[in-house]
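Of the protein chains in this complex, all but one are displayed in their positions.
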Amino acid sequence: MAFRIRQPVRHPDVDRAGIVYFPRFYDFFHRALEDFFTAEVGIPFWDLGDQLKVALPVVRIETDFEKPLQHGDAVTIQLTTLHIGAHSISIRYDVFRPNEAETAASSTIVLCCIEVPAWKKAPIPPEIRAAFEKHRV
Amino acid sequence: MAFRIRQPVRHPDVDRAGIVYFPRFYDFFHRALEDFFTAEVGIPFWDLGDQLKVALPVVRIETDFEKPLQHGDAVTIQLTTLHIGAHSISIRYDVFRPNEAETAASSTIVLCCIEVPAWKKAPIPPEIRAAFEKHRV
Amino acid sequence: MAFRIRQPVRHPDVDRAGIVYFPRFYDFFHRALEDFFTAEVGIPFWDLGDQLKVALPVVRIETDFEKPLQHGDAVTIQLTTLHIGAHSISIRYDVFRPNEAETAASSTIVLCCIEVPAWKKAPIPPEIRAAFEKHRV
Partner (left out) sequence: MAFRIRQPVRHPDVDRAGIVYFPRFYDFFHRALEDFFTAEVGIPFWDLGDQLKVALPVVRIETDFEKPLQHGDAVTIQLTTLHIGAHSISIRYDVFRPNEAETAASSTIVLCCIEVPAWKKAPIPPEIRAAFEKHRV
């Protein structure tokens, strides 16, 4: 079961060519991740440190950009779980333009679970694991 | 009648002190303006050049920052019209934190109407004027 | 004596109209402020909390935008001190396009000195005061 958000492409997301400047895709993915934590994990992303003593930095990214996004496009960002290891989670993000079935971009982002403030590898807390398990492809 | 949007403060909006980095307030205001154009003017902000041959660059800003915004705050951005001249519109933006009646920040932003691509002062098109008239304080 | 930095306008600073999206001016001003602290105060801006137990949030902004900046313009950002009070500093920023004597934009930004982590008004530390005194107009 995929988790989806929809959002418009905004003025500052777009460059002189009228299309989304590629690093902004990662902001879109991060919004989906924040909404996923609030809605599915039940802990706001910004409270992970305080509530669970963990952080989830990005350690690896692979992205394919297939079609440009334009200002005003109400794009769908889809989050699914590819893999959950002992200390890491691989998330797949797909971006869809309005009324299109093929992805405009797709990305695999690996998050590593670390203890804070020690900044050492930590096991993924069970409430996080459970939420990502439910969104495996 | 004020126009309002609500949106969460996101991870990249916040700085090391855990509060919104002040230039991001202008991104919030711009989102309210884009939504205002779509909902109230009936012309997407990004289509102004194509549809009406105008652009609305910012010529003046005054802002007071009273209270910090934090990651996760679902803030309300309120847009009202202060003044409409022949070639300019003065907009007031107020930001409210959740469940607070006093503003966290307030700003007056003056937009000048120009013809594109000539980049010369132009009268405000009637459909834009009408929408801002309806949202005078 | 004014403090100046020079920097190119970059791809993500520019919008679809090919000119700098106005909130990016505040990033430019903030870079000038960071460089001022390193060069003139002798304390990196990011160490103010650790070294002096203060922070300098922005409490008021006034800006006039006169001319657009374009991608590739090597712009000059000039910082001068307008006023130093007991707990606040008023800074003037002027932006110049290459080889132009009139400002493209000018802004007055008021910073308030607060104690951290208490987040209460604090006197401006003498090393900060001295550096800004030297750059009064």
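Order of writing sets the labels: A, B and C. Residues in every chain begin at 1.
Assume contacts are C-beta pairs under 8 Å (C-beta built on N, C-alpha and C of every residue); 3 or more make two chains touch, one makes a residue touch a chain.
Since we're looking at a predicted model, the values are computed, not measured.
One chain is not depicted; across the entire complex it touches A, B, C. Contact between chain B and the unshown chain involves residues 11-12, 14-18, 21, 23, 71. Against the chain not displayed here, chain C makes contact via residues 8, 10-12, 14, 27, 30-31, 34, 44-47, 71-72.
Chain A meets the missing chain through residues 16-17, 19, 22-24, 26-27, 30, 46, 49, 55, 57-66, 68, 116.
Note that only the chains that are shown with their structure count from here on.
Here the spacing of chain B and chain C, counted between their Cα centres, is 23 Å.
The residues of chain B that reach two or more other chains are 27, 30, 46, listed in rising order.
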